[in-house]
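Quick one: the structure is below, and I'll ask about it shortly.
Removed: one protein chain of the complex. Kept in place: all other protein chains.
The chains carry the letters A and B, assigned in the order they are written, with residues numbered from 1 in each.
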Amino acid sequence: MLAEHFPALLVVTPLVAAPLIVVVRSARAGWAMALAACLAAVLMAAQLLARVAASGPVSYAIGSWPPPWGIEYRVDAASALVALLVSAIGTASVVYARRSAAAEIGGERLYLFYALMMLCLAGLLGMVVTGDAFNLFVFLEISSLSTYVLVALGRDRRALTASFQYLILGTVGATFYVMGVGILYLATGTLNLADLAVRLPQAADPRAATVAIAFITAGLGLKLAMFPLHAWLPGAYAHAPSAVSAFLAGTATKVAIYALARIWFSVYGADALLRDIPVAPVLAALSVAAAFIASGAAIVQDDLKRMLAYSSVGQVGYITLGLSLATEPGVAAAIAHVVNHGVTKSALFMLAGAMALRLGGTRFSDLAGVGRTMPVITFAFVIGGLSLIGVPGTAGFVTKWALAGAAIRAGQPVFAAVVLLSSLLAVAYIWRFVECAYFREPPAGAPAPGEAPASMTGTALALTAAVVAMGLHGAPVLGAAGRAAAALMGGAR
Amino acid sequence: MRTDVILRVVAKLLIPFALMFALYVQFHGDFGPGGGFQAGVIVAAAVIFYGVIYGLPAARRAVPDRAVELMVAAGVLLYAGVGVAGILLGGNYLDYFVLASDPVHGQHRGIFWVEAGVAITVSGVMLKVFYLFAGRGRDPEDEA
Partner (left out) sequence: MSVAGHFGYWATVFLMMAGLFIVISRGNLVKKLVGLSIFQSSVYLLYIVPGKLVGGTVPIVGEGFTVYSNPLPHVLILTAIVVGVATLALGLAIVVRIREAYGTIEEDDLLAADARAD
C-alpha cells in the first residue's frame, strides 16, 4: 500500500525531517532523525530499484493531477539507481558527521547542520525522481541553497569566499538551466519531460530546441563542474566541513550529471534531435580537456582535499566523455562511473577528513609520515586512490574498462587512449600522497596521533570496502547501469 | 526613533490594519489575487515596521526568536502534513480531492491549509532574515 507512494515519500521524508530537527533543537536528536530519514530513503530507493527492474518505470501524479497537467514523479532504472546512490552516501555521511561535524562545526547550532543536510538530500532526491523540468529547477535550488550554507560552515574563513563563489556560479548555472526550460516551454507549451520528448520534434521552430539545449547544457555544466566551468568546485570541496565534502563529492555533481543525461537522451533523444545539434562533440572535447588538465592540476596541489577536488573534475570528465559518445554502452559506462566514482570519492574525502581531524589540516606538510601514525586510514586512502587510477580489483577499473570498451565500440578508439593516458596522471598525484605518507618522517616533536574515532573510521572503511567489492564483482553495478542507460536512451516514454 | 511621537503613534495605528490586510490577502487568495506568500510577507512587514520604529529588542519581545524559528518549521510541516493527509485518506501525496467528500470542497480545504502553511513559513523566514541582519554585530540589549 504505502510502497505505492514511495516516489513522493522518498523526497518528503528528508524534507519533513529538516523542520522536525529545527523544532527539537538538539544535535543528538537531530542526528538520530537525520539518520532515520536517510535509512528510510535508502530502503525506499532500494525497493523502487527492485520494482523498476521487475515491472518497468513508475509514474506518480502529485495531487492526483494526471500528467502532463500536474507534476509527475517518474522513477525508472536510471533515477532509482541514482536515488539509491544519493541516499546511501547521505546515510554514510550522516553517520560520519556525528563526530566529524561535532569537531569541525560544534556549538549549539549544530542541529541546523543536520537540518541543512536533510534539505540538501531532499533537493537532490527530488531532482532525481521528478519528471517535470521546472520542478527539477526548484529542487536544484533547494539542494544548492542548502549546499552553499553547508560549505560556508567550514572552519577556515576561506570557506566563506568559496561558498560565495559557489553561490554566484551555481545561481548563474541554475538560471541558465531555467532559461533553457523557459525556451522549451515557449516552443512546446509543456514542462513534463515525457511530454516534451513527444512535442519538441513537432515544435514550429527547430532553432528553439538548439538554443534551449545550449542553455541547459551550459547551466547544468556549471552544476556538474564540466571542465572550464569547474572554478567553484576546488574551493568548495577543500574548505567545506569533511562530512559535507564527502556528501557533495558523491552526490551533488552526480545528480547534475543525471539531470543532463535525462534531458539529453530522454527529451532530445540520441537518435533524434540530439543528432542534429553538435553538443556531443563539444562535450567530448571538454571532457578530454578535463581528464588531462584537471588531473594535471591535481598533481601540483599542496592540499590533499584540494587535490581530491581537482581529481573530481577530471573524473567527471570521464563521465561526460561516456555521455558524449551518445551510445548505450557509453551512457551505461558513464552511469556506472557515476556510482563507482561517487562511492570512491566519498570514501576518500571521509578518509581525508579523518586525517584532518587528527592532524589539524590536510596540507601535504601536515601529512608527512601519516602512514605510521594512522596506518589503517592511510592504507584505505591508498586503496581509494588505486580506484581513482583504475587499478584492477577496484571500482575505478571496472568503469574505466567499460568506458574504454564503449569508446572503441563507438568507433572512437582515441577516447580509449585518452582514458588510459590520463589515468597515468592519477598515478602521479596518488603517488605524491604515498610518498608523503610513507616515506617522510613525521615532523619532529609532533604528538603521535592515533586513528580517528570509530564512527568516522568505520564509515570510511565501509565505503572503501564497497569500492573493492564493486571492483572485484563489477557485474551488479554494470548491470544496473546498463538498465539505467536503456531507460534513459529509450526516452522518457 | 524613540522621540518621534508622530512615527510611534502612526505605527501603532497602522500595524493592526496591516495585519488585518494580511488576513484579507490570505483568505481572499481563493477568489482573487493574494495567497499565503503575500500575506506572510505583509505580516512580517508589519512586525519589521514595529521593529524599525520601536527598536529591534521590542520586536524581539513581541515575536521572540524561538517563535520565529518554530514558525519556519511549522509552516513546512503543515504543508507536508496536508500532503500526508492526502495519502492517509487514500489519495496521492498532496491530493486535495480526497480531503472532503466533495472534490471541489476538498480542493478548497487543501489549498486553505497549504496556504496557511506557506504564510506561516514565509513570515517566519522574513522575520528571521530581518532579525539576523538587524541584530548582527550588536549586543541584543543595546537598544532596550
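One rule holds in what follows: a residue touches a chain if its C-beta (ideal position, glycine included) is under 8 Å from a C-beta of that chain, and two chains touch if they have at least 3 such contacts.
Treat the numbers as computed from the prediction; the structure is a model and nothing was measured.
Seen in the complete assembly, the chain not on display touches A, B.
In the complete complex, the hidden chain is touched by one of A:Ala46, A:Val138, A:Ala231 or A:Ile408, namely A:Val138. Touching the missing chain, out of A:Leu81, A:Leu167 or A:Ala426, is residue A:Leu167. Contact with the undisplayed chain is limited, among A:Gly182, A:Pro453 or A:Gly490, to A:Gly182. Residues 37, 129, 132-133, 136-137 of subunit B touch the missing chain (whole complex, contact as defined above). Mapped onto subunit A, the footprint of the missing chain covers residues 134, 137-138, 141, 145, 148-149, 152, 157-158, 160-161, 163-164, 167-168, 171-172, 174-175, 178-179, 182-183, 185-186, 191.
Methods note: only the chains that are shown with their structure count from here on.
Per-chain CA centroids place subunit A at a distance of 36 Å from subunit B.
Of all residues in subunit B, only 69-70, 72-74, 76-77, 80, 83-84, 86-87, 91-98 touch subunit A in the complex they form.
Contact residues of subunit A toward subunit B in the complex are 2, 5, 8-9, 12, 15-16, 18-20, 22-23, 25, 60-64.
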